[in-house]
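With one protein chain withheld, the remaining protein chains of the complex are depicted in position.
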């Protein structure tokens, strides 16, 4: 039995959380270099430190999900757990977005009180942020250069190496693509999904075209407009219904995801009411939400920089606002999943699954 | 083909949304009664109107879910759709909570500019809010009286009647309780869940007790404290493991949910990693989240009233802040689901399911 | 004394809020045209109706502020009240942004269940939204066309007329510009602000340049980069310090706000610590925050449309996502206020105000 001296030898909140490290990591450079510290430098440091802590958590989640999906057998437990973890990533991203509002409580003048001490440090030097981008699957050719140099040039050689390796390793994008390609749903039984879907699209477009042309209520302009819309949609269907066209668009870089993965994602989207597809559908939605939240964060970040600096250059030498805004426009990762929406057709038009297939997509105990 | 005159005869945003009705429904009483309208009365009206619109949406969702769960066959599609709808309710509740912040941009002095015109109208007269409470399953005996009268006395006789009927109709609480009682999971195969769980709890408590008593690192005080904790937990387990004790607590009103439903909810919580239990688990979580969000809203509402009025009486004659705060403490509906957490044991201690049962709880196609 | 019959003749919550109108304004078109209503059309309608209610509130606030600022005497009470109202607008905008998340709980497939009934209605037909844009001061030439037609062409002739009139009336932008031009701060006493500021900027740039060139710690690349940065900043200062250059940039449309207003805004930003300038500074911040929130809403709106429709055309015939995204990039209104940040210099470099001027910028009672 321990004596009272042991009181602090067992786990204490302070030790468990390593608060001695965490709470001694705020060294204001304005304090070192001037008589009076700039009051707001503390905020600047702490906001960034919380960002980095959350980045670590996001990396922890993304790595675990990629690992689960690259194991030989991806079972349903995997999907359920992955959803919980990816939804958590989205929740964390919302905090990251809201924290920009905290940073904005610092006025530009208060920032200028210590900005000079930061050169040439810059948010572009956040290693963990680059790691997240690579884990998600941002491709290097998509990346913008930074002062004319590759994004990885601001890191030490070892860190640069680590980023290069991450580019080669399986990303979340690739893990999901692989999983979609392997899904058994398309190969169950004798149902030819693509054929049936093609017919349904044709029927739908025909009926709609006739309805528009014979409508008493539409003006000429409206008829024209709606026919034009239908034809636009038609074109896009054409690409997916014709693998060769698809592969050509993939070559130009307009599409990234493999043909098989796209068809599988379409199937999941159309038949998501089937019990077995609920979770896979949810999983695809997670990817879209992570992408959207990352893009929103980029925009809000760009806005904050504009508010703080106007058109001044960033401390790292970037064009600041303009650079960040451009990444928001270009750095979407799961665009192909967003595009699935273009291919959806109303429930009433979706080809009915044969009973035998429906059984396969349901639970065991209900079918014995 | 319609002529251009038809331009506005087809669906226009304005007509579709009945904006003529919606946007002409703000009659400031301060404008009717005084030379100058009180500027902030507009805000007061519009905030309340958006609340009522959202209440209508919540009712729409809750009614649809109750209906789905009282149909003869609750299939897995039902559960998936219900989750989507209940999660939507939670998202709406978050907006409702945030809108309190909008109301708080009105200062107490600005409120006093038109408060006198509101007597004796009061938020207690929101019929839809009472309807939501009844749909969720708030029981009348739990309800506080209002100026010494029942909550329904502020409505017209027909509306009063409607509320009485709702009290008798199946609520979400009852629908869920019924569904839990009917779940087939407990009756699958020869696995005696309750027996195995009882043994596991016993084993766990024993091991833990021994570990504590023989620990070199704990102080006497700590040992005592942890043993006390274990015994508290033990008591609670005892209630659930002994149906008679449970029924006695149910009689006193401490527990509301039926014994069978509780055991079923416990099973779902413990084995939620099984594919078939993912969605049922999520569904139970939805109920907890709706309850928590409603409680948070009640607290925030009470805070806002305190800020606006201090200890002044409400326009409807209630004690304002105090009344609202008390409802937040007392009006929890799914407390029994919260309490399931008390009964959970570490994964390593959970009795392993027999293989045959695990198969039943998985998808068909993986087991053929 | 009224009898009990009078119970509902006095103000009742239901009548005060015109709930009979509000809650009967949800006519699902899918219900009229099909056997089974599409469950999610209710959400679609209610979200839009709450948007329109909030738009009405925003218009109420903006109009009141413009009115206050176009009165002959803008006193300090005006500024305080305007800030409360504009901050409220920002708070409402945050709700509008969050509500997009509610809309996103509707899946693309659920939307397709009733989308066909909406043609050709479209959010582009929201009159109040256009009104808000005009009240804020969005200029017509900045606006994108819509199917090749002006934005106002989707409204009835009277509504079109009203929008045209609003374009001519004083907007918030113009009201603020006028107020900035009239501020007395620049004309108080004999202090030549612009002259002193020019010197301070020169001094600051010189010192900084020297420090960079003589630094032992910077690499050649860093020196080059930082000198380049300084020169970029220098150019921008040049424009403001030289009225002719400024007017030329104004002609090209790169700058919108008048020279006098810009100088005044700069003064307020630099000397915001003076008691009298606290509220004016806060007021300028409000404008920036409204602008940022509107831009964020546009982006989120574009994201939601992409998620819902992919590349399908909007129901009103627009290109949907692409159009909305473009408005987010182009429709900033108070960009000139954002750019003030470019001109700020560290507090230590800001020219000190003469004591007589400081007195003028403080409260009366402290100086008698």
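General remarks:
As written, the chains take the letters A, B and C, and residue 1 is the first residue of each chain.
Throughout what follows, a residue touches a chain if its C-beta (ideal position, glycine included) is under 8 Å from a C-beta of that chain, and two chains touch if they have at least 3 such contacts.
These numbers come from a predicted model, not from an experiment.
Of the candidate positions C:95, C:218, C:241 or C:326, contact with the unshown chain belongs to C:218. Of the candidate positions A:126, A:142, A:170 or A:215, contact with the unshown chain belongs to A:126.
Although one chain is hidden here, its contacts on subunit A can still be listed: residues 8, 10-19, 21-27, 29, 39, 42-43, 45-46, 48-50, 52-54, 56-57, 60, 64, 84, 87-88, 91-92, 94-95, 98-99, 101-102, 105, 107, 117-128, 156.
Although one chain is hidden here, its contacts on subunit C can still be listed: residues 1-4, 6-7, 9-10, 75-77, 80-81, 184, 188, 215-220, 222-223, 272-276, 278-279, 359-368.
The omitted chain makes contact with subunit B at the following residues, 107-109, 112-113, 115-116, 119-120, 147, 208, 222, 225-226, 228-229, 232-233, 236, 269-270, 272, 288, 292, 295-296, 299-300, 303, 306-313, 317, 338-347.
Operating definition for what follows: only the chains that are shown with their structure count from here on.
Over half of the residue numbers found at the subunit A and subunit C interface occur in both copies, marking it as a same-residue contact. We define each chain's centre as the mean of its Cα atoms; on that basis subunit A and subunit B are separated by 31 Å. Rounded to whole angstrom units, the spacing between the C-alpha centres of subunit B and subunit C is 38. If you average the Cα atoms of subunit A and of subunit C, the two centres end up 29 Å apart.
Touching of two or more other chains is recorded for residues 222, 272 of subunit A.
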